[in-house]
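Only a part of the assembly is drawn; its chains keep their places, and the rest are absent.
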């Protein structure tokens, strides 16, 4: 069995309200010094056999990420 | 990189600027040069280009929209008419109500969730800017065929976006529309109507008055999102493959920040801390500064370096054009500045002074120590080009009208027809959509979908409330834009009256193809004329609206689709009329039914046919019907009322039975098919428990026919059909989940 | 000690992004109590006899519903108050905050249907003897709106068994589970019955004019009856 990880993040120029909410909350919890937080998604996909890199690419592009506003990275 | 300053522009008159790429024509560019007496700087060009875009300047529609004011019926309630962010009407008890529709069509096609979400955000800020607390939302939506794969991409995203943003703001969604038609494939229509309530003496205006007063930007930081959205994305025709012809620049909404902005602004308004206020929508800072300045003392000085940025690499042109969401601009007297900032801090809202009001008559903007904009603000905001575009009656219109639905074979098995009709996507139950919307928040929702109109209590002490409905029918308008638009007006008007409210004002969202197509322009002009005449006749002024052009794929425009919103007033919401039947009530049909199937849902669902003439419209009759419905409600004579529209009497009976969980025993005279499915206007059904309402109708001269009684567990039409409610419910409620789950 | 002449005071906390705070205040008033607006940054509870954490999207619910609100200054007081017996009701987002704050076990995650759901929901009152449910008939079947996107109650099976075993399920969904909650759980209580959290919105069912009925009002009157009797 093979496991592939796909991380999906908003493109850098796109506003990330979730990340902003976290950055602003941290000092109130006593954590200072975090200058930026970006929040994204983390998908773990299991394949029974070996993994075809191109298939994962396609899955990420069509289903996991919204290419209009998001980028993704694949880690096998 | 050197800055294209005003002095540089003056000394390099021949330097070419890419005005065409910004959608500025050669004539328009030359006009800018004439106004300024030199070539514009790149920042000035950015401002003119967005502000003179179709979306912001209404350059193709202005000459027609004037009729709304010219033909406006006199109305003492109107506090603010067209031209401001939204119209305001006095509703008594020291309160006023503001409402308006906006479209966010193309952005919702490109990125359904965010496009729709930011559409909600934008109209809510318009309402807030008037000084009002936003209290409700309606969302008229149109998509391509229900079973098309692109609809499966667009619809769920749009609905989730509206829900995600509206719910998070704490705004109940109380109505809307859901229409499928192939003409909207690639051109979905996402219109959002917002209603707000304010103290009658608390109206705020977008004006920068008082030399030395401070101009503040508050809310979200400015980023690179949506740059050029107003002129490029919001009004560029999509190419044939249905892909955006120009690179999309999507805006992401942050409803949490908007919620804080709302509460922050309301506290600021309550303490009377602003001289003027403007939201930042399309065209961002360009729009806010020029509009505030030109409506005020006349001048403004802005230091663009002070604008809080999310992205430090933005060029000044981009800062001026950015459509970053959740931003507002206020003009504040220096003495009130500290308190203003204190309230912003309380709500965690970033606020920054970016300039001041002057009396120079110029908008002067500096960047890195250099003057980059020096313009008469009026020329940007108000004196844009105006086009009286050529018009031509569509070449195919006669053929289309000649193709009467009379040629269609009429059904013999009406039971089957009924079941197919109530499960057609346009008539099926909409809960898959509407259950995603919070209808309860704020605790004042008295009626919401699937009622004829949403009803909101605006005064808890007296029970004073408002009702709002929005309607449109692109098929009718395609067959006859003048009459079709009046039918849309009549339907919304009737929907409001059906719930017991008196219609008092109108807003509209006009969705059309390219104004450069003379046939589209003709449709547009006819619609506007129809609406203006209709409003004059009904005595309900148009208080505002929105125009969306370029809804077309290649050279094929959408059906002309005016969506008309009507606001009604109800003295005591406890007297509202619901649409659900109650066991034992007698059912009456108001108005008369003709053989009218042109543009009908029956012709469309059963044959994919669109032709002939739409139903006749008789606004005097609509007015009479409305008065009777309102008076009946006031006097407590009505158990239920439901207007007849798409799908005719059959659809209305089914809806009222299902809502009440009770069947009906109905007998009809004449041709049962016509009686059940004709879409003649000016009709409603009511349920009553005694005969006082019939007396009222007789006194007023309104045709009323008793057609049956609410009872049992079947919808039974004598000698025609009988269907158990359970079967009806399944037929009505399963289609949308099946399509979109 | 509540005086009989003055109305019991019920604090309603407003976090940035709270939405149903004014609605909760209205419900308190309708039940005969005096609502007291509490601000997330408040450093004291203004002498209230009970606290409601209302519905909404505190901090946008951007991280997890309730995750950031749980750290608001006023929550420190609510948590210590609750441990000392102060009645606390968490509605929807407030329930999520109570779970995040570990005043109640478990957590609320994304609805099984992955969509926001707003509907009139049947519930059974499983515990009619908490501070917030004492005026219901045991086993009463009531209708109250639910409206949530992250309303699926989850906990490990050990915790669920314990909740069931100790009778700490306060409300259960009936005739359909709107969000995939474990064992149809709609609301739970702490060991002492003073802290109650539920996803449905009783403040939207205090009169038939603006809600499906008045079944929700009993939650607020339960509290007031209890306070007045104390």
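Order as written gives the chain letters A, B and C; numbering starts at 1 within each chain.
Simple rule for what comes next: contacts are C-beta pairs under 8 Å (C-beta built on N, C-alpha and C of every residue); 3 or more make two chains touch, one makes a residue touch a chain.
None of the values given here were measured: they were computed from a predicted structure.
Displayed chains are single representatives of each kind; full-complex composition is A x2, B x1, C x1.
Following the convention adopted for this analysis, only the chains that are shown with their structure count from here on.
In this assembly, the C-alpha centroid of chain A lies 35 Å from the C-alpha centroid of chain B. One simple way to say how far apart two chains are is to compare their mean CA positions; for chain A and chain C this gives 34 Å.
Contact with two or more other chains is made by residues 17, 21 of chain A.
In chain B, 254, 256-257, 348 are the positions where the chain touches two or more neighbouring chains simultaneously. Listed in rising order, the residues of chain A touching chain B in the complex are 10, 13-17, 20-21, 24, 66, 68-69. Interface residues of chain C facing chain B in the complex, by the touch rule stated above, are 16-17, 19-20, 22-23, 26, 55-57, 59-62, 115-119, 145, 147, 149, 201, 203-204, 209-211. By the touch rule above, chain B contacts chain A in their complex via residues 110-111, 114, 220, 223-225, 248, 250-254, 256-257, 310-311, 324-325, 348.
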